[in-house]
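A selection of the complex's chains, in situ.
As written, the chains take the letters A and B, and residue 1 is the first residue of each chain.
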Amino acid sequence: MPDRVLRAIDHATIDHRSSDFAELARACLDGMKSIFQTPGPVVIFPSSGTGAWEAALVNTLSAGDKVLAFETGHFSTLWTKMARNLGLSVDVMAGDWRHGADAARLEERLKGDSAHEIRAVMVVHNETSTGTTSNIPAVRKAINAARHPALLLVDTISSLACMEYRHEEWGVDVTVGGSQKGLMLPPGLGFNAMSAKAIEAGKKSRLPKSFFQWGEMLEANAKGFFPYTPSTNLLYGLREALRMLEEEGIENVFKRHARLAEATRRAARAWGLEMVPLNCAEYSNSLTALFVPEGFNEATLRALILERFNMSLGAGLGKLDGRAFRIGHLGDFNELMLAGTLAGVEMGLELAGIPHGKGGVDAALQYLVEG
Amino acid sequence: MPDRVLRAIDHATIDHRSSDFAELARACLDGMKSIFQTPGPVVIFPSSGTGAWEAALVNTLSAGDKVLAFETGHFSTLWTKMARNLGLSVDVMAGDWRHGADAARLEERLKGDSAHEIRAVMVVHNETSTGTTSNIPAVRKAINAARHPALLLVDTISSLACMEYRHEEWGVDVTVGGSQKGLMLPPGLGFNAMSAKAIEAGKKSRLPKSFFQWGEMLEANAKGFFPYTPSTNLLYGLREALRMLEEEGIENVFKRHARLAEATRRAARAWGLEMVPLNCAEYSNSLTALFVPEGFNEATLRALILERFNMSLGAGLGKLDGRAFRIGHLGDFNELMLAGTLAGVEMGLELAGIPHGKGGVDAALQYLVEG
């Protein structure tokens, strides 16, 4: 987390009914539109990204509605669980946790739903548990090809401001975001970007909602305010993070993540560790998930690296528990920090007695120098 | 907001699946039990207090359930509106915004509900818009006297850690709290303390819920974790705020607020400004709401004081818009800060040409010296 953001956060909380607040709110709301690449509205909830998942569902759907969800990993599974908790009927497109959403299967499935019972399709853009992305334009194309009216709901919690994402152009109806990844903030803000169609659907949606309802939020936001106490200090941080992203240029931010991700994969190849995603077109630029060889436990490796080098790696989640660890390379991250991170992994593999090829760091540096 | 708390917040966010996090979570959860004065569970949502209102309702009630709400001011009205948004049927016990909840009327009303259709009673302990408290033990006694099974739901957003509050002893079923008042934190945490009866009711409640559901939260909390990303940085701040309250001693905190509130009322009397609450047993120790004389607008006074002295007072809310302003004297506040605040009000009254008695600050100081 960048110092500039942390320092922006630790100021006294201003009155959320003052004109200074309105200025802050507008800077955040306008800035987030450009991050989501949408001319339409964006709302900011004082909640974590999980709350923004709930907002996407309760504002567009009604009890018993059927939705289609792609199982791409641990987080898609949690979102599915939430939808069921909320009384929705979820059809899961099962997956192997090593691929993104399969657009061809989706098209077929939607074509079979001639009654248009499916109200929405839920996709995670970047599965944080697997480091695998889904091709959102392809998903949209499949829905269109099936001439199906289902809404497209997309989670970008770990891709937003790391990888290219175009809410409007890609035809997404509700995009879900959070503060704690590419926006370089502490957790505590949840975002929704909405299409006109989603807002229209919202008017007919009958799931009970109050905290997460769009209506009053949009009304108050229009004047620069919130219908209830917002998370003012995190908005200070958001304004600063948006400035940092603008200073670097969002396209440069994407390129930086792409470079660091590719360097990480070069290291992984040198080590001979298998990547979780099987399709190289679906590699994430936010994080890289790597299997440890059979007979080893990723938790042991992570514990050793934490103990010895004070570096915290991502745990294997859900089905990957014990089998794969994750290297994050998102947010305020640069080449030398990556070198340090990869050095920690390489030394950790050695100290843990995990068979691996040498020269991972070297391979990464070679790519960074040439790339 | 105390510097100690702000500085606690602006540290790098730790992994919310680590053992350090579990230690942090336990310190917060245990500390909050002592603040609520309950041996039972407390949950912490990464949301503002409004979210905690929603949690209290969706975890205990089902669509169409009848609830009884006391209209004590602006915030009780907003909570009522939320309950209706969520599909509950709310009977409002109308009020004049100058009194707390009327326990006698409640007893009568509940006795009339022989079918026990009323599932819950909603009361705001300290109405932030009026500076008026409700007598919660009396409310409980009324429910008991009517031998009625309704749950008692109490909002303590602006009283918690300022005035005496005893969740267990007073027989409250769900207490709702927030981070941004007596806990001296930025907004962004919502709390529920629950009775065993509330948890039992929760098992039968059928309002859809996921983000705000108690079940998974309690399960994860038991191990020191959260079912989804928590607001880690605010938890750092909460741990520090709890330490500060413990160092001072919660009884001393209450006494301090009582002294500062009484000094404020002495000033108000010297100025000849009418207090909003009519019953002196219901005066709030968190804030004091004062009417400006007929023919004057409180917004003009507040704008002048903000412009001239850079001091922000509380606006008149809802029915009190334009008519009453509010002086907050809660949280990390001491005698000299109060003297400065009252001096700003006294000079503001003079500069705004509002007729008033002299010597308000003097009267406050006299009380503080003698009291």
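Rule of thumb we're sticking to: a contact is a pair of C-beta atoms (placed from the backbone, for glycine too) under 8 Å apart; a residue touches a chain by one contact, two chains touch by 3 or more.
Just so it is clear, the structure is predicted and the values come from calculations on it, not from any experiment.
**Q** So 2 chains are in place, but how many copies does the full assembly in this file really have?
**A** My count for the entire complex in this file is 4 copies.
Throughout what follows, only the chains that are shown with their structure count from here on.
**Q** What is the size of the turn, to the nearest 5°, that moves the C-alpha atoms of subunit A onto the matching ones in subunit B?
**A** 180
**Q** Between subunit A and subunit B, what's the gap in Å when you average each chain's C-alpha atoms?
**A** 35
**Q** Residues of subunit B touching subunit A in their complex?
**A** Touch list, subunit B to subunit A: 1, 6-7, 9-18, 45-51, 53-54, 58, 63, 78, 81-82, 85-87, 178, 180, 186-188, 207-213, 228-234, 312, 315.
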